[in-house]
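My structure is below; once you've seen it, I'll send some questions.
Let's look at subunit A:
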Amino acid sequence: MSPVNYLYLAALLFAIGATGVLIRRNAIVVFMCIELMLNACNLTLVAFSRMHGNLDGQIIAFFTMVVAAAEVVVGLAIIVSLFRSRHSASVDDASLMKL
Partner candidate 1 sequence: MNTLAAYATSTGEAFQFWILGTVAVIGALCTVFMKRAVHSALCLAGTMIILAVFYLANGAYFLGIVQIVVYTGAIMMLFLFVVMLVGVTAADSLKETIKGQRWLAALCGLGFAVLLFAGIGNASLSEFNGLAQANSAGNVEGLAALIFTKYVFAFEITGALLITATVGAMVLTHRERTERAKTQRELSEQRVREGKHLPPLPAPGVYARHNAVDIAGLLPDGTPSELTVSRTLRERGQIRDVSGDALNDLKALEQRSEERLGRGGAVTSREKSSGGSAEQKEAAK
Partner candidate 2 sequence: MSFPLLTATAAVPAIGAIVTAAVPAARRTAAKWLALFFSLVTLVLAVLIGVRFAPGGDRYQLTESHSWIADFGVRYELGVDGIGVALIGLTALLIPFVLLAGWHDADPQETGSKRWRPTQGFFALILMVEAMVILSFEATDVFLFYILFEAMLIPMYFLIGGFGDRAHAGSDEKAAAQRSYAAVKFLLYNLVGGLIMLAAVIGLYVVAGNFSLQEIAAARASGELQMATSTERWLFLGFFFAFAVKAPLWPLHTWLPNAMGEATAPVAVLITAVVDKVGTFAMLRFCLQLFPEASKWATPAILVLALISIVYGALLAVGQRDIKRLVAYASISHFGFIIMGIFAMTSQGQSGATLYMVNHGVSTAALMLVAGFLISRRGSRLIADYGGVQKVAPVLAGTFLVGSLATLSLPGLAPFVSEFLVLVGTFARYPAIGIIATFGIVLAALYSLVLYQRTMTGPVKPEVSAMPDLKVRELVVVAPLIALLIFLGVYPKPVTDLVNPAVGHTLSDVHEKDPKPEVEAAK
């Protein structure tokens, strides 16, 4: 089997995650889907680093994780304060952009 399959898998996961982001209303789940997408990227990076035989890919994946962690921290904090203010974690309830 060629490791390209990892790429295909990553692509699939990414697409699923994206769809989830678009479909779900619960902010937390949306966040999870984002994480899923990030992980898919990481998988891709790792696979590439293996193909090209250098570790840069893994480094990037590492950074991605860090950034993802930061992002999750902030995002969840936002969700919490959102929930505090309007007693709901639904994305649609924060539709202040409506004309």
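The set was built so that all candidates are chains of the complex that A comes from, given by their letters.
Here is the rule we use: a contact is a pair of C-beta atoms (placed from the backbone, for glycine too) under 8 Å apart; a residue touches a chain by one contact, two chains touch by 3 or more; residues count from 1.
Everything numeric here is computed off the predicted structure, so don't read it as measured data.
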item: Of the listed candidates 1 or 2, the one touching subunit A in this complex; value: 1
item: Residues of subunit A that touch candidate 1 when the two form their complex; value: 1-9, 11-20, 22-26, 28-29, 31-33, 35-36, 39, 42-43, 46-47, 49-56, 58-59, 61-63, 65-74, 76-81, 83, 87, 89-90, 92
